[in-house]
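Written below as structure tokens is the structure these notes are about.
Missing here: one protein chain of the complex. Every other protein chain is in place.
== chain A ==
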Amino acid sequence: MSEEQIKNLEKQFEERIARDEKIEPKDWMPEKYRKTHIRQMSQHAHSEIVGMLPEGNWITRAPSLRRKVALLAKVQDEAGHGLYLYSATETLGISRDEMYEQLHTGKAKYSSIFNYPTVTWADMGAIGWLVDGAAIINQVPLCNTSYGPYARAMIRVCKEESFHQRQGYEIMMKLANGTPEQKEMAQDALNRWWWPSLMMLGPTDAESIHTEQSMKWKLKRKSNDDLRQQFIDQTVPQADLIGLTIPDPDLKWNEERQSYDFGDIDWDEFWQVVKGHGPMNKERMKARVGAWEVGEWVRDAAMAYADKKQERKEKQVV
């Protein structure tokens, strides 16, 4: 294809996106579009899978049968999200095994929030309320993103995430209205998860390298800082309602902006965790790589069995 032909195709492609048409797997797309989507979608899938670990950590110790059932269902939902996000990404010409390889070698990232430990039961509440809350703010705009398979996956993901968020908030509410010990547990969890949750919405706009192109492709509709403000404005009243205190002495309602002003985020901590030196980065990767390696003989057996079955079937036909 000549350079001019490619330019022409690119122009038509951008026009389709501008008209809000969906791009489908068999459509022509610029290589950069494909790569950017593989990067973002696989990162999203990895986040779901690694995200199973901090919550999975409390399944065996959930305080009641009702909570245990809800937590199992939630972690199962996350595995399901991972599954259809991997499948959606496969439509762009990369296999799930290749994506795993990228995760296991550290080439692909996942959400840094999962590199923090879940040390008390209240963390199950805080993760649902704050982490899923921040995730929804990031993800709702993606229901209208330009790549069809991603947009459709996100519609389902968002529905379930919003259920998880309510469930997390309900855990916190129960603790906040419980005994002093339970309330203290809830406040402690909020203290630990608040700042990492704000960081989940990404670096400040000045530092964000992908924003402009992503906006054009509708992979992003608002800037990181706008999303962060939205999250804070939505979450502060929820904390007030259950009598918990946001751990930010500079947090203050700004009448003029009709928004909350908030304190400085520790970006050094953010970059430290992103670069692999958070409290749980190594453990999370060890768990993922470990499960993969330990499971190799099982996957090999399943393949061998499927081959044998196919052979037998062919013999029967002959």
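One rule holds in what follows: contacts are C-beta pairs under 8 Å (C-beta built on N, C-alpha and C of every residue); 3 or more make two chains touch, one makes a residue touch a chain; residues count from 1.
In this section, contacts and distances are computed from a predicted model.
As stated in its UniProt record, the chain not included in the shown complex is "Phenylacetate-CoA oxygenase subunit PaaC", which appears among "Pyridoxal 5'-phosphate synthase subunit PdxS", "Ethylbenzene dioxygenase ferredoxin subunit", "Phenylacetate-CoA oxygenase subunit PaaC" or "ABC-type quaternary amine transporter".
One of A:53, A:88 or A:153 touches the chain omitted from the figure, and that residue is A:53. Touch with the chain omitted from the figure is made, among A:16, A:34 or A:174, by A:174. Across A:11, A:32, A:61 or A:107, the single residue that touches the chain missing here is A:61.
In the complete assembly, the contact with the undisplayed chain comes from A:299, out of A:11, A:32, A:282 or A:299. Residues 49, 52-53, 56, 59-69, 72-73, 75-76, 79-80, 82-83, 86, 121, 171, 174-175, 178-179, 181-182, 287, 290-291, 294-302, 304-305, 308 of chain A touch the missing chain (whole complex, contact as defined above).
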